[in-house]
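Input: a single structure, listed below in structure tokens.
Note that this complex is displayed minus one protein chain, with the remaining chains in position.
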Amino acid sequence: MSLLAQGLALGVLTGGLYALLASGLSLYFGVMRVVMVAHPAFLFLGAYLTYTAHTAFGVDPFLALPVTVPLFFALGVAVQRLLIARLAPENVAMMSVLLTFGLALTIEGLLGTFYTGSYKSVSMDYATRSLTVAGVHLPYDKIIAFGVAGLTLAVLFAVLVRSRFGQALRATIQHREAARLVGIQTERVAGYGFGVGLATAAVGGTVLALITPFFPASHWVWIGKLMAVIVVGGLGSVTGAALAAVLLGVVEGVVLVTVDATWATMMFYVFLFLALLVRPQGFFGGRLAHRF
Amino acid sequence: KTDEPGAAQSPGQQKGSVRIGVSLPLTGDFSEPGKGIQEGYQVWADRVNAKGGLLGRKVELIFRDDASDPNRVSSDYESLITQDKVDLVFGPFSSRLVIPAAKVAESYGMLFVEPAGAAAEVFEQGFKRLFYAAPAIASDHYDYLADYLTELPADQRPKTAAYASLDDPFAQGTAYGLRDKLAAAGIKTVVDEVYPPETTDFAPIAAKIAAAKPDLVVGGTQFEDSVGLVRALQELKVQPKLAAFSTGPTLAEFPAAVKGAAEHVISPVGWSATATFTGNQELVKRYKEMFGGDANEDAANGYTVGQIVEAAVNAAKCADPSKECQDKLTAHIGQATFDTVVGPLSFDDKGRPEQAHMIQQYVNGKVEIVLPEQAKTAGIVYPKKPW
Amino acid sequence: MSSLRTEGLTKSFGGVLAVNGVTVELRDGAINGLIGPNGSGKTTFFNIVTGLIRPDSGRVLYRDREITRHSPHRIAHAGIGRTFQLCRVFPRLTVLENMLVAVRRTRLRELMAGLRDAGETERARHWLRRMGIEHLEEAEARDLSYGQQKLLELAAVLMAEPDLVLLDEPAGGVNPALIDRITGLVRDLNAEGRTFLVVEHNMDMVMGMCDHVIVFDRGAPIAEGPPAEVREDPRVLEAYLGV
Amino acid sequence: MRTVSRRGLSLLVPLMITVLAIAYPWLVPNYYLVYAGALTVMYAAMATSWNLLGGFTGYVSLGHSAFFGLGAYGTGLLVVRLDVPWLVALPVSALLVTVFAVGVGIAAVRVRGASFVIVSIALVSMMNLVVQGWRSLTGGSTGLQVPSPFPDLHRGQTHLVFFYLFLALLGVALLAWWQISRSRFGAGLRAIREDEDKAESLGVPTGAYKVAAFALSALFVALAGGLYALWFGSLDPIFVFSILIGSYMVLMSLLGGVRHLLGPLLGALIVAPAGEYFLIALGETQIHLTATGLVLVLVVLFMPEGILARFTRRRAGPSIPDESADQRLQGVSS
Partner (left out) sequence: MSETVLSLEDVVAGYGRAAPVLRGLNVTVRAGEVVCLVGPNGAGKSTALKVASGLLAPRSGRVLLAGKDVTGLSPQRLLGLGLAHVLQGHSVFREMTVAENVRLGGFTVRDQARLKERIEVVKDLFPVVRERWGGMAGLLSGGQQKQVEFARALMLEPSVVLLDEPSMGLDPRNTQVVFDQIDLMRRTGVAVLLVEQNARRALEMADLGCVLDLGRVHITGPARDLAADPRLGRLYLGGAPAG
């Protein structure tokens, strides 16, 4: 019983992390119809930069964020303006998969060249302790990840839904000409949108660096899982993805402690196919979601 | 065809350098150990050439990257053997890549000494020219530890053990070798978990182990998961009397990655930097000169391959791809004993080495060999201190 | 025998009752008009009849056979063709390729047979000629102007030889000269025995062409009859013509 | 200069390609090149099969290696576990995979565009997990060793045999593509790529068409997988169920041109040797991954329609019938 509780608690915390890692993906997709296969690669790029900051200057990983977040934002703007923007609009969704697949390979190759193929990790003292509540252990690193995820998602949500920028971004995606005609600088806005998505990768990468060792090819493992999260959540819905992430985190945690690890990983895909059969637009997706 | 079997490969062409073809995973999942083995091969070649070469000919290594892909590994050996017409081949890394590679070498009648295919299955394919250049195959890696534990007095002897293993023939092989021996001796298996390579979160596995409160925790691991498991066990306050992990702790990055939790962690190791076996100190020194860092087990395994083939070539007095020569080399390795940096090695009829791995432990922050008796640099600490 | 008949069709989206208990019957062999203010449910009615939307309740009968909730292609096979309000062609197919998509009913063997050999091309050219866009045969559909795309869409629908053709605003965005041409075409096709149901806001076209007009308001028919009668109907005047 | 007519050229080119392909193993100096040729032809066959789905319907599957892997494991398991002769095992396994693909297709083609890509990625990961986890049947991570169907031939001769087997498969796949492209089925599939709802309302049973294309494409890829298993002899889940194999099919098709019969073939002829070249030239570090990645990026950016599209007729743009318009205006401006 307590094992189940432990699995559940860990699942919730991990789910929070998944939500953070998937939020960028959901953003590119929802607002830009771009399937960003390279997102996990950028996550690990973020993790490596955190590692450099930590080993070279001895700073706490989170103190690197003021540098990495703006850097990734700029990188995102560049990727959108120089690459994504050049795709023919009628098949952005598909060509972007291939384009970003190429980007992922590029990043992996560069990481391998600069950092070699060996494992790196960032370990902090607080990352090995845990809080015990009613016999359930809650690791501090996971609590931190959960908190950071929550905070980032809240900011993201505010930016997208409430701000002028968010409105402009959504308008740009839905009808570029009309958006230009109401005075939106569409190129700039789309670039910023991508930048925001990539900025979440900087945060996610930092958290990831804190809780797991990594090497250049680590990102492959995450692609399938994160993609499953955003499909189950309803493509493009940042909120949906967050809910789905927690749901899948819990399912994974519980299945792991009750069955085994293979089945736990399998649950992501089981839910993915279930979602397709029952609700192709995703469990939390909007009514128009299936139209893309 | 120029590479038609038996065509144009006269045994007399003993000119030029001895060209040795190797395919290694220099990129991809196995790139880290692949690199280590490459360095081991290079150190060996450097030493041989400094001494005037093999049979008076310079040694030239030809590397191919297989990107950790079995398809490529086959292509590589295929092209090395048929197109580059190398004189000898050395093996690649990982049990997963050794089998397809050995198939190619075998079908062209090439001797195949390999540094990394330790899984039991490698030796069940009926290969005649394959030899594993390390002290023991995967399932025997923990032999000394198993002996030690089963011989403990009854009151100190552990009662229960938890096993968590990566789904990989080598990693699993090591853990299951120990499991089977301990189970036979009456130590109960309370958790037996296999996780796929995709696993990124080890906390729930640790939670399972925590719930079982075992005396021993054994991980059939590679690096990433060993670190993940140690951290998760620590966070969930699992305090076993002994913790053993396969590959992770033998890498230099391990202590930093687990932040002090490395103390008293045990793992099997085929090689020790401090051992005085033939050529070992030369390897350590030369490696430092060439690559700046400290040699590791992977490099030593590569070096060992070199040593064995070198001895065979010297004994058979030939180094060319002809059937006669390769037969002679194979026959020699099959029956001789070799002095290597991992100790004296000999092989059974399936190419399995017949010695055993040592057991290392972090004691006071340093890696010490604690088993067997005759090689130990420090006494084994059991039970371990809490982490 | 009636051509198309519906009984109590109802469909609501969230709080909006788009189609509200529609019971109508089309005149077989006639040009039927369907008019009504914006948002009165005309397109939704089309979508239900052609299977793109499932009604909440009610039945659709075609030649006295129930086709409610049949999939769109089955309904097409039954002989109902339609165009869309916002003209839809296959943008990156050539005009000729666009024509060869429509099918009425097929056996597996026909499915795999080479199209160009099967006389289909000739039939396609015939329809393109009738529309007056035969010279564009090799152009990609996206390069056509809006009006030309409208003609192509109609031609493609006719390739399947439908007995009942539903047109959703055939004159919307079309040059008046072309409207005359479309009107003429519809009349000719009607004379050949096809039944039409035309949604249109262009009153000149509706009144000049239709034999029978149905008027929708708020998802339900409010009047029905010959054009001359309908346009005098006070309810129609109030709800639709806005005078 | 135009001594050969268009029609003549369109017959001559395939003929020459066929003759060259058949003669290839006899023109090269060693068996390694036969081996490399067989591998390239295998990829060409798979890319062409992929194109049966991707090229017509525009559904981009990054997960076709799932069918490759299942075909391989199916054939391997039938041969190893049930002692079925390989000539029987190959088609049986491919048919089983096709049936499976129908099932998956029914779920997968419900979503369009990018979601489909994601589903296809998930499919590979899932199959990898199943095969890896089902140790008792498949051998799990240890892999499955399949005995050679031609134990009496030496290695080089085996390559030769499989070169022709793959070539035959490629031929069949090409033939299938060609036949479909000129059929009503093909017209329906193309319409699906452009506008599914519209196609449906024109009487195209889009669901059935998509599943049929999906399954057909899976069938050929599964056959390639089966041949691979017999030829290569050792199967390992993480390598046969790899997204990279799937993306090679996509890259090859895209590079050559998905709208052309010979596009994927051309792509394979370029990508396979180029990959080899990068590995040999840059293989010492991971920078070759970067090179491959950049090539992919460049292809997508600058040749989204593929190489062949460059050589075939460029889109003419709207044609304006000048004279008739002038005539039309004459009556007005006077």
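Order of writing sets the chain letters: A, B, C and D. Residues in each chain are counted from 1.
As a convention for this text, contacts are C-beta pairs under 8 Å (C-beta built on N, C-alpha and C of every residue); 3 or more make two chains touch, one makes a residue touch a chain.
In this text, all values refer to a predicted model and were calculated from it rather than measured experimentally.
When the omitted chain is restored, the residue from A:L82, A:V133 or A:L181 that touches it is A:L181.
Within the entire complex, the positions of chain C that touch the omitted partner chain are 13-14, 36-40, 42-44, 85-86, 143-148, 150, 169, 172-180, 201-204, 240-242. As for the chain not pictured, it touches chain A at residues 164, 167-168, 170-171, 174-175, 177-185, 286-288.
Please note the rule applied: only the chains that are shown with their structure count from here on.
With chains reduced to the mean position of their C-alpha atoms, the one farthest from chain A is C. One simple way to say how far apart two chains are is to compare their mean CA positions; for chain B and chain C this gives 74 Å.
Averaged C-alpha coordinates give centres for chain B and chain D that are 38 Å from one another.
Touching of two or more other chains is recorded for residues 26-27, 31, 167, 196-198 of chain B.
Annotation for chain A: residues touching 2 or more other chains are 109, 112, 117, 216, 224, 262, 265. Interchain contacts give a graph that is no line, ring or star and is not complete, per the touch definition above.
Every pair of chains meeting the contact definition is listed here: A-B, A-D, B-D, C-D.
Every residue of chain A that touches chain B in the complex is listed here, in rising order: 2-3, 6-7, 10-11, 14, 109, 112, 116-121, 123-125, 127-130, 132, 137, 139-142, 211-218, 221-222, 224-225, 252-253, 256-257, 260-262, 264-265.
The touching residues of chain D, when paired with chain A in their complex, are 58, 60, 62, 107-108, 110-115, 117-119, 121-126, 129-130, 132-133, 243, 247, 250-251, 254, 285-297, 299-301, 304. Every residue of chain C that touches chain D in the complex is listed here, in rising order: 50, 52, 71-74, 76-77, 81-82, 84, 88-93, 97, 100-104, 106, 110-116, 120, 135-136, 138-140, 143-145, 156-157, 160.
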